[in-house]
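Here's a structure for you.
FYI, not all chains are in this one, though none of them got moved.
Note that the chains take the letters A and B in the order they are written out, and that residue 1 is the start of every chain.
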Amino acid sequence: MADLPAREALATEICGIPLDGPVLNGSGTFDVLAARQVFGDVLIDEFPFDCYVSKTITMNPRPGNPPYRLWETPSGMINSIGLPGPGLDGFVNRDLRLLASLEVPLIVSVMADCIEDFVVLVERVAAEDAVDGIELNVSCPNVHSGLIVGEQPAETEALLKALRPLTAKPLIVKLTPNVANPHEVAMGAEAGGADAVSMINTVKAAAIDPQTSRPWLGAGAGGLSGPAVRPIALAQVRAVSAAIEIPIIGMGGITDAESALEFILAGARVIAVGTENFRDPKAGTAVTEGLPAALARRGFGSLAEAQAVTLA
Amino acid sequence: MAAEAPFGRRLCEVTASRADGGYRVFSLIDREGPQPEPGQFYMLASAGSWAGESGRPYLPRAISHARYDREPAGGYRLDFLIDEVGPGTMKLAAMMPGQTCWVAGPFGGQFSYPRELNPQAAGAILVGGGIGIAPMAVLRRELVERGIPSRTLLGFRDRAHSGGVGEFFGCEETRLAFEDGSSGHKGYVTDLLLQLLEGDDSATAAVYSCGPPAMLEAVRRICLDRAIPVELALESPMACGYGACFGCAVPKAGGGYLRLCIDGPVVRGDEIATALAGESDDG
């Protein structure tokens, strides 16, 4: 076992954004504004991520889906949240003011159901100094539009071609896992000028009410996340990383440093913690703190050494 | 305002666990958290034994405290009342003294004082049902300590499901209803509420309630019909408890949803569209 890499040996970057470490949050799995209200300023001082990804924002305010929105599954959960949010104006005028005070880089996730709205969202968000990158959610299984673009390599490429000229800031495409060949969509994103892909979003899933025998989720169906999907995510990260040059933000069931490192070895540049945040508000910190030992256990002296691994 | 919860989750030692009238009461020592307020809750997961053969429980479970007491050595002893309805509550109920439990919180807002809820309030009427008596017990103790008068009505399916009453309420000033008539009033606790409100001047009432959704909705309707200010401590499936997942949606009166974990779990009766959350029609 090699010496424990120092905290500095975790430093890295994504799309040119320098990061103290490789741990992001999955979009929609950590609400900084709420958490700050609940935990206070310590949240900012001990911020658990090296880069913060906002919940997906949309043009207009959305209430989100009717309850129930959650269903627990073996080693995972289904959600059908439905992107509740204040809409673009609300986000820029209110939420963003507070997010700007974070000491880590900020990626804003956006979704729309037509290219025109995507254009508005990207232009407006990219114009904000506080924003370091934009994630395009073309994969949320809860909102019809996303599915279509994110399932089609050509649609994805066309979307990127339309958005690419609007900003020099990194554009990241969030891939859906619900396709036969995610690497083809990733290649479309790359061809269209994306700077990175993030993956996986949740996997289409359903549950039945134990009492009524009707669908449990208010929206009928939802998306599976958590450790249950980790093996699926790892396979997709590996397949995508073999097909594209741009970096991958890997996620799907990461619970600790060991599972985070598996994503790096499978081909992700950096990783994101999603559902595990619900079980442990400081899950991101736990991953970071465990990484030096996890790297050392496999004989790596730094994160960069693990990032350099290419699987057969 | 409730104090901030420590950031993250922490391991706490379980110090007692016993069966009580169909439910389970267990205690743990929280050395780090602040004093919890009436209505607040914790996210709990037994350490080491969480996750069963079915792969569940996976997420922590929201549990209201039923009592807290300052520990001589610092921190608080927290008592919880558990109804074993599924894998999570079964694991919590199975914890034995010496085992440890993951604790996050206290989360959520607290009950208002009667005068905050209704400037004319003469005192509080507490209506608890089943496991929902836990937050009522905490609220009542708080009111007693502040010398605010309160009357308590508790309802249960039957005597076999009435744990915690003796322990958390004592006998005085508590009226009980049992659906099966095995003791006390035969019928619903809302019958008792209606009786009480009939004799009362509605204008001086302030009602607080926690219990099964159908009971809460009945209490809510009774109060709204009479323009009596009412606060309800609701339940909803929760993944995180601190506003991260947006899973705990409860339909608001004017449309849209509130996040029960941070906008509740205590809500005003007129704030929500229904207390029967999952059964709401659309969004």
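Assorted remarks:
We adopt the following convention: a contact is a pair of C-beta atoms (placed from the backbone, for glycine too) under 8 Å apart; a residue touches a chain by one contact, two chains touch by 3 or more.
Since this is a predicted model, take the numbers as computed values, not measurements.
What you see is one copy per chain type; the file as a whole holds them as A x2, B x2.
Just so it is clear, only the chains that are shown with their structure count from here on.
Mean C-alpha positions place subunit A and subunit B at a centre distance of 35 Å. Residues 4-9, 45, 51, 54-60, 102, 104, 107, 236-240, 242-251, 255-257, 259, 262, 277-278, 280-283 of subunit B touch subunit A in their complex. Within the complex, the subunit A residues that touch subunit B are 28-31, 33-35, 37-40, 42-43, 46, 55, 63-77, 79, 81-82, 84, 216, 218, 226, 228, 275, 277-282, 285.
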